[in-house]
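Inspection log for the structure reproduced underneath, given as structure tokens.
With one protein chain removed, the remaining protein chains of the complex are shown where they sit.
Take a look at chain A:
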């Protein structure tokens, strides 16, 4: 009954007309769904029948030895690499394989690269400004004015990532750790539903690592976070669920304790393979 009422309501604005609200449909469970994905580069199978789902609001860690296909997997999700076969869905409505990088980014998948990439010639504030979820087309960007609510939003994110005091510094002078946080802040400005974070603590000091762990765990719940990381201590400190990738497919999945006791995983990680 209520559905009929709602549909016949003349004031109703259909969801596809309001891109500002995330259109991603997660009512049917997972926010990210990958099935039977295969990618090969010159005959080398980087991703081999990969199946994985990420639930809405989940914090997932992905580990695996070098060449396990972690970065390639992120490339597929963000539209950088097209898989040979398989399907990748964002929510139950969006087929990511039909979309390009900016479209996927606008839809709500934010990606942090392995190497921190911020705009070094711009200030911290400007970096966040550019990342803000607004109309990113050329002419609206040309005419964009800084509104109070934007300032507020940037202020909030600056606080979250702890860079308030550096807001007017050029991003180029930040330390490695600060750049990583700024980049995470830029992802947050996009109000993503899913954050892909590639090796966030590589090259960080102990304290920086702790802060990053706090930051990432505080983000989970509001958005889904996928972390690819080598550092086992760090993974242990944040992970609720861990996926182990090996040779382009899932080797094991479960809690950190389950996974680290899995004989297959131990074999792969200790390099006892023949």
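Worth a mention:
Here, contacts are C-beta pairs under 8 Å (C-beta built on N, C-alpha and C of every residue); 3 or more make two chains touch, one makes a residue touch a chain; residues count from 1.
Please note the rule applied: contacts and distances are computed from a predicted model.
According to UniProt, the chain absent from the figure is "Branched-chain amino acid ABC transporter, permease protein", selected among "Branched-chain amino acid ABC transporter, permease protein", "Phenylacetate-CoA oxygenase subunit PaaI", "ABC-2 type transport system ATP-binding protein" or "Ubiquinone biosynthesis protein UbiV". Of the candidate positions A:36, A:84, A:101 or A:214, contact with the unshown chain belongs to A:101. Considering A:170, A:209 or A:232, the position touching the chain not shown turns out to be A:170 (whole complex).
Shown as candidates are A:71, A:243 or A:260; the residue that touches the absent chain is A:71. Here one chain is not drawn; of A:59, A:124, A:186 or A:268, the residue touching it is A:186. Contact between chain A and the absent chain runs through residues 71, 74-75, 78, 80, 101-102, 105-106, 110-111, 113-115, 117-122, 126, 129-131, 133, 136-139, 141-144, 170, 172-173, 186, 190, 198.
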